[in-house]
Structure formats: C-alpha cells, structure tokens
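To keep things clear, I will list the structure first and then write my remarks on it.
For this view, one protein chain was removed and the others were kept in their places.
Moving on to subunit A:
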Amino acid sequence: MSAHQYQDQSQNQTPSSVADPDARGVVIIGGGQAGLQAAASLRSEGFTGKVTIVAEEPGLPYQRPPLSKDYLKARLTDGADGTDGSGGTSAAPLPLRGAAFFADHAITLLTGTAATSVDRQAKTVTLADGTVLGYDSLVFATGARNRELPTPGIDLPGIHGLRTLEDAEQLGAALETAQNVVVVGAGFIGLEFATAALARGCQVTVLEFAPRPMGRALTPLLGDWFAGAHRDLGIDLRLNEGIASFEAGDDGRVAFAVSTTGDRYPADLVVAGVGVQPNDQLAAEAGLETANGIVVDANLRTADPDIYAIGDCAAFPCVHAGGPFRLESVQNATDHARHVAGVILGADAPYAELPWFWSTQGPFRLQMANIVRADDETVMVGDPDPAHPKFSVFCFRDGILAAVESVNMPSDHLSARKILAAGLEITREEALSEGFSLRAAYKERTQPAAV
C-alpha cells in the first residue's frame, strides 16, 4: 500500500512557512497515542517547524483501548451504530484526532508506510516507499507488538491476537458464530476479551501459567479477588496452567487447546494475549541502546541528543517504580508525549508523572493509581462482594499510602491520583480510620476551610 498523506506541506499558508526554511523539524515514528500527542503538544507549545508523523497502519490513527472492550459488543441488527449505548457498538473506531486536525496544525501525517532505517550521521529517516525525511529531532513512538507464542499449532486458522483495528474487526465477526472460546493469558487484554466473549454467549476458558490473573500489575490481594470474581461470572479460569499445543479439526481450523496439564479444551476461537514486546529494533539497528525498550534518560532522550523515545517503546528511569521501567498505557504515552514536546522546545526537567491505568472487564471497572510493589502492605476497603463490588485496595509503603487499586470506585481512583501526584502523605492510621475518604482527604489538604 502506498503512503497516504493527509497534509501537503507545500501549501504555503501553514505556521511552518514562518520557520527557517532549512530547518528539518521533528519526525515522529509511530501514529499511536504517543506519536499524535507529541505532535499536538509541539504545536500547542508553540513549535513552528515541520512536524511529520510516520504511521505504519492505514487510515486515520485511532484509539486502541475500546478495541478490546466496547468494540467487541454485539452489533445492533437494525444498522444503528449503537452510540446510544443500547448494547451495540460504534461501527467506526474512535479516531485519536479528526482528519482536519492535521491540516489545521500543519502536521504531515504519512499513513500506511513504515520507517525502515535511520541514518544518525545524515539525520535522516528512510521509509519503506523510499521517501527520505530529514530531521532535527527524531522521536521514536513505535509502541509494542504482541508477543508471539512458540506453541505448536499456533498458526492454525481461528487463533488470533488482539492489537489492531483489523484484529478487532476479525474477532468481532468471529464472535458471531463462536461457541467455545479459549483465551491464552489472563492479562488485561485476555480478560477484557474473555468478558466480552462471555457477554456474547460463548463458553470461555482462560489459561494462565501464573498463579494469579494480571499478576504482573496487580497486588496479590486484588489478583486473587479477580480470580474468584471472573469465575463467578462464569469464566473457566485455569491458573498455573499454560498452553502446550493447539490441535486442528477436520476442517483444518483450530479445534482444541491442550494445556500444560494435558487437559484438552474445545476451541473454535482462540485469542492469545500473552503480553507485548517493545518495537525497538529500528533504534537498535541505528546503534541506540535497547534493553527491553529504547533506553532513554529522565528527559526521555537517548544517548543521541537529537533522538527521543516515548510511550510503550521507551525504557525510562521511572521515579515511581524506583528504576528503569517500561509502561504500556495511554497515560504513559500521552504524558511522555507532552514531556518530550517540552524538552524539544528547550525544557529541562526530569519526567515524573504518576502512572495510572484502567481496564474494563465486564461489570468490573478496574483503575490503578501508581505502580504497586511486591512488598506493599495491602488493605481492602469497601464492598468486595462480586455481585456488586465497589472497593479499593490501599497499598502502604513504610506506613504511607503509595498506590491505590479500585474496582467500580472511580472517585477513589481520581482522588488517589491527585493525592499521590501532589506528594501528599496519608498514613495507614488515617486511611483506615472510620469515615475516611480519599476525596475528603484531598479536599481537606488542598482547600483549607474558609476562616
């Protein structure tokens, strides 16, 4: 597919026309949340040079989070697009920005083309179609790709990943007829898909080799709660049980998933959600350091002073994780993007935004403020009854509130974000006292009562 250009930079009425005509501007590789926010922030912060986004997927860049959630709900049969929330889903994905945005802000968006090499001496990026783009600053916002299972039979028809709009469209269609669904991996994507498939009337089995769902991100307390809650919904959640092989039926499509315990599960549709790997190959080929991501400093800059990495692909010094870290979230992508725009425009401040995350799994709206650590002391506060849960898990470090996980408690989540971002100290004693609420605690500390 040839590259599609949404904005012709030769039109001479853009802000770039007032910039130094020799300046090459900023090239952003990647058309996801991070890439688009970086371009938008460069403009909103007053950058007048050229801004070019290179996006590998065709079409207008879109929001990924709904793909594993609302997008998989049953389509309405009357042809309506379901924007009234009546159980259908929008037929079109939600764009990150409308088409007019790119022209309005003199941002060149090249879609359906990949960057294939970077020449750091010449300061150029070469694209798959042969285009060569010069840069003053280069931003890697290349995201991540699904980790691939080495499982025998993985290439059988009926086995899917879920990352792109195309993936979601295929899965949405497959759910029309699927009866037995096997999900490999009880991470966020796997469980979001599992609850969506359950809602579509499928029998759903989830295989997870670890002892808890979402074990990499959640406290054990909440992981255990989710294990029970998903089973109560009707999902057959198999823990400590990985995938061993897939077997085909007479039609050549996947028919069984065989687990590491030797159990065979009927499967006419399989989704593998076993995590991602950062897209750091292009940076590595350009001689930049990579270590589970493109290594950057606190300004999100690589060892090459003109090259940056942001979002899912960046391994950055995370003050909240206490070391080098890589995060896969909308928050991380957009906050990195805002930060890097400032740095390109001359700011010099370490990136320190508070990480937060959310996931919608059927009736459970999970939100996390900050990164939990293995040795955090955890206390459940609220109503954990899986039939109508509404609670938070407070995580204490050295007796001080350090992270909060919430289920169906968005006000706790937003208040916790404000408290933690502001560095306000709430002791274990206060947080667990009768009548305590995060919202009231934040208000008390920031809005002293009128005299």
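Observations on the model:
Rule of thumb we're sticking to: a residue touches a chain if its C-beta (ideal position, glycine included) is under 8 Å from a C-beta of that chain, and two chains touch if they have at least 3 such contacts; residues count from 1.
To be clear about the criterion, contacts and distances are computed from a predicted model.
UniProt lists the omitted chain of the complex under the protein name "Ferredoxin" (options: "Ferredoxin", "GvpL/GvpF family gas vesicle protein", "Spore germination protein KC" or "Pyruvate dehydrogenase E1 component beta subunit"). Checked against the full complex, the one of A:Asp70, A:Asp136, A:Glu247 or A:Glu377 touching the unshown chain is A:Asp70.
Checked against the hidden chain, the listed residues A:Leu72, A:Leu96 or A:Ala402 yield one contact partner: A:Leu96. Touch with the chain omitted from the figure is made, among A:Thr113, A:Asn180, A:Thr302 or A:Gln367, by A:Gln367.
In the full complex, subunit A touches the omitted chain through residues 63, 65-66, 69-70, 80-81, 83-86, 90, 94-98, 100-101, 104, 330-331, 334, 358, 360, 365, 367, 409-411, 414-415, 418, 439.
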